[in-house]
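Missing here is one protein chain; the remaining ones are kept as they sit in the complex.
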Amino acid sequence: MSEIVLETEGLTKYYGDSLAVDHLDLEIPRGCICGFVGRNGAGKTTAIKLMLGLLEPTAGSSRLLGCDSSALTPAIRQRIGYVTEGHRLFRWMSIAGLEKFQRAFFPKQWDDKFFTDMIEYFDLPKKKKIKHLSNGQRAQVSLALALAPNPELLIMDDPTLGLDAAIRRQFLEGMIGLIMREGRTVLFSSHILGDVERVSERIVVIDKGILRAYCSLEQFQEAVKKVIFTFADSVPNEVNIDGLLHCKRIEKQLELTLVGTDDEQIAEWAKSAGAENHTIVKMSLEDQFIEFTAPANQKRLFKWEER
Amino acid sequence: MKLKIKLQYIATPAKIFMAVLVILCLLSILQGICIEIERTYARAKRLTAKEKPEAELSQEERRQDRIRSSSKEFLADGTIHLISRLERTSGQRNQSEKVQIYDVNDKLLWEGPRDKKPYEYLFWDRQFQVSRDAFTQQDLKRTQMITPGFSRYIEIPVSSDSKIEQIWRYHPAAQYFKGYDMRGETIGYVGSNGFTESKSEVKPLGEFRQFTAWCPVDSYNPILLLQTQKSIYQINFEKQEVELIFESTDSDIRRVNLFAWIDAKSDDKEYADPNKYRPLLHCETRDGKHHLILREPKQQLSLNLRRPSVSVVATKQDIFVRNIGSDMPPLPDINSSQQLVDKWVQEVQKKSWNMWTELYKVKNNGELELVNSYKYVRPPLSEPVAKARDPRPVVQRYVCQFSPPLYDLIIRYFGERFWSGSYLYQNRGDFFYDLLKVILEIRPYDGIINRILSVIMMGFVFWHGWSRRTSWARFIFWLIFTGLFNIAGLLTYLALNHTAVIKCPVCGKLRGLTQVDCVRCQGQLPAPERGKLDLIFSA
Partner (left out) sequence: MRFSSLLHKEFRECLPWMLLAAILFVAVTSVLFQTETYSENNSYRFSRLSPGTVISSYKITFYPAMSETGPWLFFLSIGLGLALGVRQFWIPNFTGTWPFLLHRSVSRNTILAAKLTAASIAFACSIVPIWVGIYWYATRPEVFAVPPTFRFFIEGWIFITLGLVTYLGAGLSGLSTAKWYTTKIFGLAFASLIIITTFSQRSLVWVLTLIAVSAAILLSRIFDTFLRREF
């Protein structure tokens, strides 16, 4: 049985009277690469900060590496790497200065060669000050600072925010380097589902503070389907198929988003509904995520779409 | 973690203290602004208001009024004249103002400008402190105040020809003067035992009360007349002489009056013929004794008068004492309550009282011989002014209804004794004195509006805090706090207890979020319903 490195139980956070995280229950085992996704304002950053003890929960609890998040000891923090949202670092420091600063907190763990290799790989001069770096370069420095101490648990809050495709690829490759070390656990939040798809084993989907999905990536991708049914005459008024999430009528076609419905059930319903044929649409993780988290009656962003 | 818990016991009261202090200060400033605006408006209104025509007085009333307001002056032979000012102007006497001189039988003797009067009246000693250039204990305290420019010092220069050669600085804590030459080196000390060269030899002069300094007619260098708690010294820095003029062995010096003592241009010398009067220092101690120190020739007398407010003067022939008295009941003890004082004022105002002015001659054995006296009746005030419970202007009264009721409690407990007692003798630190003055100015005076406001605010705190309470102790504390501090208490409560509330999903009533369970139904925040389509599979 794998050890649980991160667990939350009923984790709840209110900002004033608005609910940010609602009874989040998670258990992330050691060695797991977990993508943490959700729409804007879903509560991802709040959840991460609760886990790291930067916020106090309204209710519930969170434990990292066996230690209560609100009382993380220095020894536990040493085993956790954290890449902050926006890669906020001390602007007046140089990369070498930051290295020296960071190293002081990891006297035994710090991998000098690894850090230097990473910085050289990203082609960053050590004497350059943080304020003179671009967003992407700062992200690279952040990652190097977080990975060099060889942390057991790496938590990253939207690490690729604002990065171009090439830099994101480099970043992910750096992360893969860490993943390849045995027993490392990674939890990272991201808006870019392609990145999550690329590296994650498990996925956590949070929507309006509520946990909607926590499963393996394959399970999620297998479960969320979009099927288009074509009818010869009229489209049925009632759709009663298991797992129905969304239903859209387009002339003689019915577009259904289904969760957890297997192919046999789909075929059976198609036959009973009198569909001429049905097609399972191939979806990317991003499409699946959008469908999974879309509200029942989604409004159009632009009025011209309603014509 | 332990530090967090331990700190809570210090930090929470500190937080409340800081918040209430800041809010009270802001409230006081706002109240002060309103009061000042009202005062400025009232002053402007008074200046522009038309004068009310004076009520018609009968002849007898006019006579009594003239007698009451006239100054009673004595000639050297004891004859009493009553001098009335024709033009009733406020402020000090103007030498060219017109006056009328009456005798005791209401006969008009003379009328004309004061400086042309044909009679030479006796001059009287004047209080040291009243003289323009007296440097008092209050002045010393002011110089010692900490300011960005540092505190100041009294420094007496001693020069020869045109160059300063020595500077003598007064050290208030050590109660002596320390002398420096112009190279900054110490040259000596001046204490009660005179000029000494070493610090170990100098004795303190005593607790400072006041001094005056002057340059004699033949010198550019100052002489100091210094009064301490029990002694009076005259210090000549140029000649390095310290003369002990007077020392009281038992009680403190209460008041010092001078006449023609200072060998410099002064009011006394301008109007008194130096050939007719002797320099006089009149010292009254707290045990009621009056001590006279005279010169030309030197003489020292003690008079056991046990009467306050006597004036003394010494001519070349005699020593005279003037006593102004009445049969009014004595003012209540200085430590007694304000209510007793108010009662006394009311009683005095509504009755008529016998008043008298007496002239005594001091015999060689210190006994007093009555030379002459003048008695008259002071009529009651036609409309005794009833002292209002709260005598302050209207705006101030209403604005102060927002002040904490705690101020009234403080005044009730401390004010009567502190304010009328020891503070008048300036024994306390200035901070408490000033603070008490401010509290006196803006106290609510047990006003009914103040009480009603307190109750309303307590009600609001009750309503606001009922759903938010974490413990009964805190809830009750805030209720009492608001009751004691009024609007300042309410604002402090709101500033420090701004927790959000939500509707409890169990009982439907408002509940705070600082506790996990609802304070009303103990229901917990329920977990959201799991959606049928949620994909939650543990690892």
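Lettered A and B in written order, each chain numbered from 1.
Everything below uses one rule, namely that a residue touches a chain if its C-beta (ideal position, glycine included) is under 8 Å from a C-beta of that chain, and two chains touch if they have at least 3 such contacts.
Computed from a predicted model, the values in this text were never measured in an experiment.
Within the complete assembly, B:Val217 is the residue of B:Ala49, B:Val217, B:Val394 or B:Ile448 that touches the hidden chain. The chain omitted from view is touched by exactly one of B:Thr40, B:Ser151 or B:Ser251, namely B:Ser151. Although one chain is hidden here, its contacts on chain B can still be listed: residues 3-4, 7-8, 10-12, 14-15, 17-19, 21-22, 25, 131-133, 135, 139, 141, 143-157, 159, 163-164, 167, 169, 171, 180-185, 212-222, 262-266, 429-431, 434, 495-496, 498. For chain A, the residues touching the chain absent from view are 49, 52, 54-56, 74-75, 77-78, 80, 82, 84-86, 88-93, 100-101, 104-107.
What we mean here is this: only the chains that are shown with their structure count from here on.
If you average the CA atoms of chain A and of chain B, the two centres end up 73 Å from each other. Chain A makes touch with chain B in their complex at residues 2, 10, 12, 14, 16-17, 22-23, 27-29, 32, 58-59, 71, 202, 205, 210-216, 219-220, 223-224, 243, 245, 259-260.
Per the touch definition, chain B reaches chain A in the complex via residues 1, 500-502, 513, 516, 524-525, 527-528, 531, 533-539.
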